[in-house]
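To keep things clear, I will list the structure first and then write my remarks on it.
Right after this comes subunit A.
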Amino acid sequence: ATLSGCVSPGDPSAKGSAGASDGPLKPGGKPAGELTILDDNTNKVFQASAIAAFQSATGIKVKTYTMGNFNDLHDRFATLFAAKDSTVDVVMTWAGWTAEFGQAGWLQELDQTAVPKDLIKPALDAVSWRGKVYGLPKFSSVQTMFWNKTLAKQAGLDADKAPATWDEFVAAAKAMTRPGQYGYACDIGNPAGAYQNFLRVLLLNGGDMYDQDYKPIFNSEQGVEALTKFKELLTLHKVMDPASLQTTNASDLGDQFARGSTGIVFNWPFQYAVATGKASKLTAQTVGNGLIPGISVRSASIDGSEGFAINNYSKNKEAALAWLQFVTTGTVQQKIVDQEGWFPVTSTVLDDPKSAAALPVVTTYKETTKYATKRWGTPWSNELDQLLSVQLNNVMNGKTPPRDALNSAASQTEALVKRYLK
Partner candidate 1 sequence: MAQIELKKVQKTYGRGRNAVPAVHELTYTIGDGDFVSLLGPSGCGKSTTLNMIAGLDEVSGGEILIDGARVDDLDPDKRDLAFVFQDYALYPHMDVAANIGFGLKMRKVAKPEIERRVRDAARRLDIEHVLGSRPRNLSGGQRQRVALARAIARRPKVFLFDEPLSNLDALLRDQTRSELKMLHAELGATSVYVTHDQEEAMTLSDKIAVMSRGNLEQYGTPYEIYHRPATRFVASFVGKPRMNLLPAVRSERGRYAVGGSSFFVDAGDAPDRAVVGLRPEECQLDKVSADQRHGVVKVVEPLGNVSDVIVDLGSALFTVRTPGFSSFSVGDDVRISVERASVHCFDEDSGLRV
Partner candidate 2 sequence: MLVGVLLVYLLAPFLWMALYSLFPASALQSLTPNLDPRLITLGSYRRLLGDSSFLVPMAHSAIVGISTTVVCMVLGSGCAYVLARYRFPGRHTLLVGMLTVQAVPVIVLAVPLFVLLRAFGMYDTLPGLVVTYTAFILPLVVWMLVGFFQEVPPSLERAAVIDACSRLQIVWRIAVPLAAPGMAATAVLAFITSWSDFFLAKVLTSGNAATLPVRTAAFQGLFAMDYTAAATAGVITAVPVLLLALVAQRWIIRGLVEGAVKG
């Protein structure tokens, strides 16, 4: 009985707010206890210093802090939550998972009073779904353009001037393309990458994924044009490294750029650290950074902020909230910027001149916030990524025209929305 009771399908309490307290979690009191945190392996700073600082500041003990491989975490969380496991208190999250796990009732909703006032909007979006806040961000992340100044110079370009429009970008990429070297590369080898790259061009062309009622509108004229232009990088202009189609993650792309054989990439902020790192052919002087050139708008980008959320079955929710809040504090955020090359989640740290000094990319980031930066994390993100990756691959391989591909994807998405958005 104890076994099946854990995940009995007939049990109405299996869904919704099944935690220790009903309703959103408010901060207060002086929480105590022990925490178990399951994070991805993006940040080293917590283990290095933040946990110790947190323990001495709050008296809460972090019993275990585990870094899992990002690719494995979803499965692990899904198993934990489905079994109503209470051993893990804090889990890492991002826009997609926030929506997915939040809607499933597996994450503890936070009261507005628990949210720091100076949070940057995209970072807050990464931990919210349909107006409810399910966690607090740990760092912000937005894609920007990086280019190799050495290659640009060799191609006879003005190495310090970023291409500002799509046409300029294509021209620059063309100039930097030569045998054994491509002007541009991206990562569309896996579903998430396919989605991100599509979303990016869609936004760059002024389009959007959904309207207010989550009706898919990405098969609009802007969408079709954007996808066509993206495809042409590979098929017409031949500036995109064909290996992009098999590159399955951002780090491969980062390495590729650092190897010095790729002119331009649109990548997450960690690219700066990789490109200026020891193993790289580039240096701080030869890495160019700027806004991603738009097609019909000046620029746009996609968001990749991450955060922490609280397991709804946790028995230490107050203590967990204390950890979430501690991570957003200035000292921790500053370290994340300084030591790891991610953007901070609060405007206070973002505007601090120290940040831009430590991480030049921060300047670009601030500019980016003027333009559309979205992610559209939804409960159906996995399914959408998957189906979109199939269509995108067909488009890139010339099997399906962009319009047909998008129409097909949109109608499938509509079914998904209907299923999950009740």
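The rule we apply is simple: a contact is a pair of C-beta atoms (placed from the backbone, for glycine too) under 8 Å apart; a residue touches a chain by one contact, two chains touch by 3 or more; residues count from 1.
With respect to how the candidates were assembled, all candidates are chains of the complex that A comes from, given by their letters.
Given the structure is predicted, the values throughout are model-derived calculations rather than measurements.
Visitor: Considering only the touch criterion given at the top, point me to the candidate in 1 or 2 that touches subunit A in this complex.
Guide: Here subunit A touches candidate 2.
Visitor: Which positions of subunit A touch candidate 2 when the two form their complex?
Guide: 2-3, 6-7, 38, 40-42, 64, 66, 68-72, 75-76, 79, 82-83, 85, 87-88, 180, 249-252, 254-255, 259, 261, 268, 270, 279
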